[in-house]
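What you see is the complex with one protein chain gone and the rest in place.
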Amino acid sequence: MAIAVKNLRLKFPEAQARLFTDLELTIEDKEKVLIVGPSGSGKSTLLNVLGGLIPNVIDVLMKADQLELPNSGAYVFQDPDSQFTMPTVAEELAFIMENRQVEREDMDQRIVQILGTVGLDIDPAAAIHTLSGGMKQKLAIASALLQQADTLFLDEPTSMLDEGSAEHLWETIQQMWDGRTVVIIEHRVENIWDKVDRVILMDDQGRIDRIGPPDEMLENHRDALDAFGVWHPESWHNAPRLPEIKAQSDVLLEARDLVVRRGKRQLLTIDALDIWKGEWITLEGDNGTGKTSLLLALMKLIPSDGDIQFKNKKVKKQKHYNGALYPVFQNPELQFITNTVFDEVFINLELHFGREGAKQKADALIERLGLGKVRHLHPLEISTGQKRRLSVATAAGGIPEIIILDEPTFGLDQRHAFRLLQMLHDMVKSGTTIIMITHDEEIKIRYPSRRLRIEDGTLMEGGGSDD
Amino acid sequence: MVRKNGLTLTDVLVTVVIALVFAFIYSIWGGVYTALEPLGLHLNQLLYGMWFIAAVVAYLIIRKPGVALIAEFAAASGETIVMLQFDVMLIVYGLIQGLACEIVFAVVKYKSTSLMVAVAAGVAAALSTLPLDWYYGYLGQLATWNLLLMFGFRVLSGALIAGGLAHLLYQGLKGTGVLKLVGQKATADEGL
């Protein structure tokens, strides 16, 4: 047995209640388990206990009747940008060997070797910030392997990656996981569900609801998974079926001979792009192809060449849109400017609907997006999924004519993702145009009235060649 | 369980990052400072408190000995890191200002987060480098009214910016819930 925990309980400083009740869990040596559960159910916290980060590194009060932990565990975390210490690949890997007091003479050779193991074909002297998200996560895995840990803890390692990179990363992980215990937390489970030995479902009270082999969980306990809003390989069977909406006949936005740059690099050239009233457009493309940059250029937030017209008027500056074109950014945190969730929605409506009208509308929106419980909290304090919903709520007041969403379903659980899609559908029905960037194949094939794709530095109509 | 007194890695990391954020902001708005200089009327001194606001904010958040000194050192070397300029004078000044803050915080035993403490630290830091300036910038040979102006602006800035503004930012940060993660925590052993 690699891990055994009995009656674990834990309390965060300043928290009212304790987390976990009667939590009991055993994980066999070399077993691969997947932990799923609603956001905030305590998955990450549990992982931190199992790897000994709590209480050794994170100062949290914790007790258990029995606590048997692996000798050595290594982590891969969600955010590629907050898990590296050093500027270059070699230095980062060396950092781990320095910690383990590996002799300097042995380091170079091990660096080359471990990069080979995870299939990272890069110069060890490369700066980490030049790597793509998928490469960074591979580097994180290489780091974990260098720790020579017998247990790997993966906390949503693919959540920042596009579909292709995510699939690739899971392949890499599987190639090296023989002989190790692996505990995984993941929202996007389609690549990993049937590869693990057991799936653990946590409920929203910090309890383990049930545990079972993946196929059995899917066959016998699908309703439980759905009830907790957890993604599983067959989630999309429950997806809302929405009738396609015909776009209206007036053109809202026209771009001609658009050239999008980032620094000195030319990212994209687009001859012509027309966007009609009432369209639901998805924008696809691999990480780093310039999806976000294109939207920023359309908004006139980064410099670009070419002509953009909105309702037959030339747009030279962002303010010429006068709020009719409204984006929801990839990092919702950065868009918030007030101190409460309610105010955040309210101020966007206030000027347009007056105080009372805005209040009512804001209340309705907040309820609709399931933010009622957190309406008095600070926008930076709520969970990632809640932040994302809040940022959509700020856009949804009915004033903007085109809403641009940068990966809006990212990090949402099944329930909230479906609710959001339903809401977008309603908005399109009432005449709003939606442009959304998404990596999700299922969304792309189900909902949009038109698909755009960035490939080879230009924009193409239709889906990707690989689906 | 092990309770760690003294600075942990995370404490130091958070302190340095706070200082670098201020160094970054300062480097963006630094133009203002320089633009005010040609008048020679020391209006630039009104922004002087920006140099050690990091020390006060970091202290309010972490409340452990050494934090103010590290923050000041980091803020001073921040110019090297952010703008690629190495200025020894700045680092020497930073260390002196950090020490001045530390002394104020030590007096209140690293417990209080009141506005008064923040203001006191700001003023102490503002005054701490005057002797060095006196010697380096020949302040003794300056018209008296001009000297008093500089002196007054600097103390005012220390009190308002490094004291008052730092405290406001601290309150604002508390509202964002991030302070639950870091710093000296109240021990709550009950409840399990």
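The chains carry the letters A and B, assigned in the order they are written, with residues numbered from 1 in each.
Definition applied: a residue touches a chain if its C-beta (ideal position, glycine included) is under 8 Å from a C-beta of that chain, and two chains touch if they have at least 3 such contacts.
The rule is short, and it goes like this: contacts and distances are computed from a predicted model.
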According to its UniProt record, what is the protein name of the omitted chain, chosen from "NADH-quinone oxidoreductase subunit F", "Sarcosine oxidase subunit alpha family protein", "Energy-coupling factor transporter transmembrane protein EcfT" or "L-lactate dehydrogenase complex protein LldG"?
-> "Energy-coupling factor transporter transmembrane protein EcfT"
Missing chain: touched chains present in the view | A, B
Which residue from A:N7, A:Q83 or A:T269 sits in contact with the chain not drawn here?
-> A:Q83
Of A:W177, A:W276 or A:F329, the residue touching the omitted chain is A:F329
Touching the hidden chain, out of B:V16, B:A76 or B:V104, is B:V16
Across the whole complex, the chain not displayed is touched by chain A residues 51, 53, 56-58, 73-75, 77, 79, 81-87, 90-91, 94-104, 107, 128-129, 143, 147, 296, 299, 301, 318-319, 321-323, 326-327, 329, 331, 333-338, 347-348, 350-352, 380, 394, 399
Contacts of chain B with the absent chain, listed as residue ranges = 7-10, 12-18, 20-21, 24-25, 28, 34, 37-42, 57, 61, 70, 74, 80-82, 84-89, 92, 135-138, 141-143, 146, 150, 168-169, 172-173, 175-176, 178-179, 181-182
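Here is the rule we use: only the chains that are shown with their structure count from here on.
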Separation of the C-alpha centres, chain A versus chain B, in whole Å, is 36
Complex contact set, residues of chain B against chain A = 1-4, 175-178, 180, 185-186, 188-189, 191-192
Chain B-touching residues of chain A, taken from the complex the two chains share = 9-14, 18, 55-56, 59, 61-63, 339, 377-378, 380-381
